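A single protein chain has been omitted from the complex, and every remaining protein chain is retained in its original position.
Order of writing sets the labels: A, B, C, D and E. Residues in every chain begin at 1.
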Amino acid sequence: MKKDRLQQGLDKLMEFTLTSNKEISTHLKISENLEDIAPDVGKYIIEFGYGDIYSRPGLSNQQRALVTISSLITQGTEPQMELHINTALTSGLTPEEIVEAIIQLIPYTGFPRVLNALTVAKRVFSQRDVQVTPIKVAQ
Amino acid sequence: MKKDRLQQGLDKLMEFTLTSNKEISTHLKISENLEDIAPDVGKYIIEFGYGDIYSRPGLSNQQRALVTISSLITQGTEPQMELHINTALTSGLTPEEIVEAIIQLIPYTGFPRVLNALTVAKRVFSQRDVQVTPIKVAQ
Amino acid sequence: MKKDRLQQGLDKLMEFTLTSNKEISTHLKISENLEDIAPDVGKYIIEFGYGDIYSRPGLSNQQRALVTISSLITQGTEPQMELHINTALTSGLTPEEIVEAIIQLIPYTGFPRVLNALTVAKRVFSQRDVQVTPIKVAQ
Amino acid sequence: MKKDRLQQGLDKLMEFTLTSNKEISTHLKISENLEDIAPDVGKYIIEFGYGDIYSRPGLSNQQRALVTISSLITQGTEPQMELHINTALTSGLTPEEIVEAIIQLIPYTGFPRVLNALTVAKRVFSQRDVQVTPIKVAQ
Amino acid sequence: MKKDRLQQGLDKLMEFTLTSNKEISTHLKISENLEDIAPDVGKYIIEFGYGDIYSRPGLSNQQRALVTISSLITQGTEPQMELHINTALTSGLTPEEIVEAIIQLIPYTGFPRVLNALTVAKRVFSQRDVQVTPIKVAQ
Partner (left out) sequence: MKKDRLQQGLDKLMEFTLTSNKEISTHLKISENLEDIAPDVGKYIIEFGYGDIYSRPGLSNQQRALVTISSLITQGTEPQMELHINTALTSGLTPEEIVEAIIQLIPYTGFPRVLNALTVAKRVFSQRDVQVTPIKVAQ
């Protein structure tokens, strides 16, 4: 049964990660890096995080990605923000939607968290060669 | 022009608030309460928050509500969580989607913030007589 | 297998909770309260929190309780602080050790979080009729 | 020497507290409340907080009060916010300056923390019968 | 009217930024960097942040700078801390006042945030060739 949670988690994780030849999932690299001091944590992320939580019905992958990046931007935990702006793109959120989600947080976190998140997003878009058609409203 | 931002903000705010006879928007009550010490803050919320930010294209009202509650749950600011679980419902998010968004945050904020948010959500659902069909996955 | 994690979690949880006739575990009440909107969350707490994490070897129950309350005091999430000052006592930490742990946080969180935590601790000690022999060092 | 720090702290504290017949310093009440579980903490607040830190030259009492409330509003620790909006008034900051300091935080913390702080400030002003001449700029 | 808010914001911003030949305002660089993904955010900072909020009467520029850095130190958002220790100096706060404001936060945030802020302040003072006459009280 535990194996099923692991498999379920891996299957779900794959929906959020690019698997082209050049790229290895950052999540799997995290697990590898921790193998020699905390080998179970990578499994908990996949079994509990992806197997139990992400695999639940009721929200689309894109909605889950939106919830996740909103929390990480609010916390200001940058390495995870970078990872999950990546998973958000892979889930199908457009770069424009990601940018708008960050802007939506200005009234709730203030500008500092938002500016730091936009800097991370810009870096991710550039690394993945994602084109952004910026939305310009203010005159 | 500033009047336009105010009107734009009020129009957008109305999309997020119930306006039945019995009910007065909590947002307007906030503004009233602050009238005697900080009369401009209510205007900033409507002009800047709703007029400039919420009125941007690129995300649906439901996506904006999802981003907002995710940030507030992460911060643990309860009075605003209650208000914005209300605006999330009015935007058209179902109670089940709101509950799933809260559950999605377990791997990112831990259980304490999530439990406090579920307590607030339960109270809001009850106040609005919203029926929840709970999603049960774990066996 | 999942049943085993649940049973393991329940067994571990029992080590942290008083089970006298008068008392029902707050953890089980949390699960009951959420039954009608989020029935799986109580299970995740027991399976993942107590079954997977608390049941790991390498730290004593008292060490785990110390780590837990230190995090909750730092976050300032009061309902959980109250619950886990209770579980800390049941794990065998003395009230004096709990008070000293809170005082140890002054240089790391400042006085406000510490004062709020001491207020919660005082209430818990009083509810459980726990006698405290205060440590007085400063002259 | 330690006695000097205590006396220095008490003297400084008195500059921040009303000492009319009706009123007992909240700080002293905090110390009394903790006497039976953590009798040294009240001393640390006075000796270290007021004796060492607040007594330093280089900033006026009003500047120290401004720094303090800005931090507490950002943290959202309400009981201390209430106490230090009181000490800010006693230090000579006007209610209008306190309100403006809170408003100044909108771009740095977002609206939720600011709204909660304004609610606390309004309660403190009312308890002390302080008249506020609200600054109204937005049209 | 919106143009007026923008102009008002730019005028106010100039009071907080060095404009010698060698130097371009970091704020304008932020706007430029975001031009290709979020062109409106720079405008919101100037129009709303500087035009609406910083331009309010009731607090001096130095008081606004003090409030701002106190919040950023408490949040631990370092890039913005660096920027606003710069704007604080330009507003006329002395480096000694800035250092004392950071030290004043020890009882409210603990030592870690304070040490990180002092490290940032030391770097800013060095970059701007600002001389500090350290206040030494403890014997």
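Convention: contacts are C-beta pairs under 8 Å (C-beta built on N, C-alpha and C of every residue); 3 or more make two chains touch, one makes a residue touch a chain.
Since this is a predicted model, take the numbers as computed values, not measurements.
Visitor: Where does the absent chain touch, in terms of which shown chains it meets?
Guide: Missing chain, whole complex, touching shown chains: A, B, C, D, E.
Visitor: Which one, E:Q7, E:S60 or E:T119, makes contact with the chain that was left out?
Guide: Answering carefully, the residue with contact to the hidden chain is E:T119.
Visitor: Please output the residues of chain E touching the missing chain, sorted low to high.
Guide: Against the left-out chain, chain E lists 76, 95, 99, 102-103, 106, 111-116, 118-119, 121-122, 125, 132, 134-139.
Visitor: Identify the residues of chain A touching the omitted chain, counting contacts across the whole complex.
Guide: Contacting residues on chain A, toward the hidden partner: 2, 30, 33-41, 43-45, 47, 49, 72, 75-77, 79-80.
Visitor: May I ask you to list the residues on chain B that touch the chain which is not drawn?
Guide: Residues 105-112 of chain B touch the chain absent from view.
The rule is short, and it goes like this: only the chains that are shown with their structure count from here on.
Visitor: What chains, if any, are shared contacts of chain A and chain B?
Guide: C, D, E
Visitor: Which chains are shared contacts of chain A and chain D?
Guide: Expected: B, C, E.
Visitor: Please report the minimal path length, in steps, between chain A and chain C on the chain touch graph.
Guide: Shortest path length, in steps: 1.
Visitor: Fit chain B to chain C on CA atoms, both being copies of the same sequence, and give the resulting rotation angle in degrees, nearest 5.
Guide: My answer is 120 degrees for the C-alpha fit.
Visitor: Do the two copies chain B and chain E share over half of their interface residue numbers, or under half; same or different?
Guide: Because over half of the interface numbers appear in both copies, chain E and chain B meet with the same residues.
Visitor: Counting only Cα atoms for the centres, state how far chain A is from chain E in Å.
Guide: So the centroids are 31 Å from each other.
Visitor: Which whole number of Å gives the spacing of the CA centres of chain C and chain E?
Guide: 41
Visitor: Listing for chain D: what residues touch at least two other chains?
Guide: Answer for chain D, listing residues that touch two or more other chains: 45, 49, 72, 75-76, 80, 99, 103, 105-109, 111-112, 135, 137-138.
Visitor: Chain contact topology under the given definition, line, ring, star, complete or other?
Guide: Shape of the chain contacts: complete, all pairs touching.
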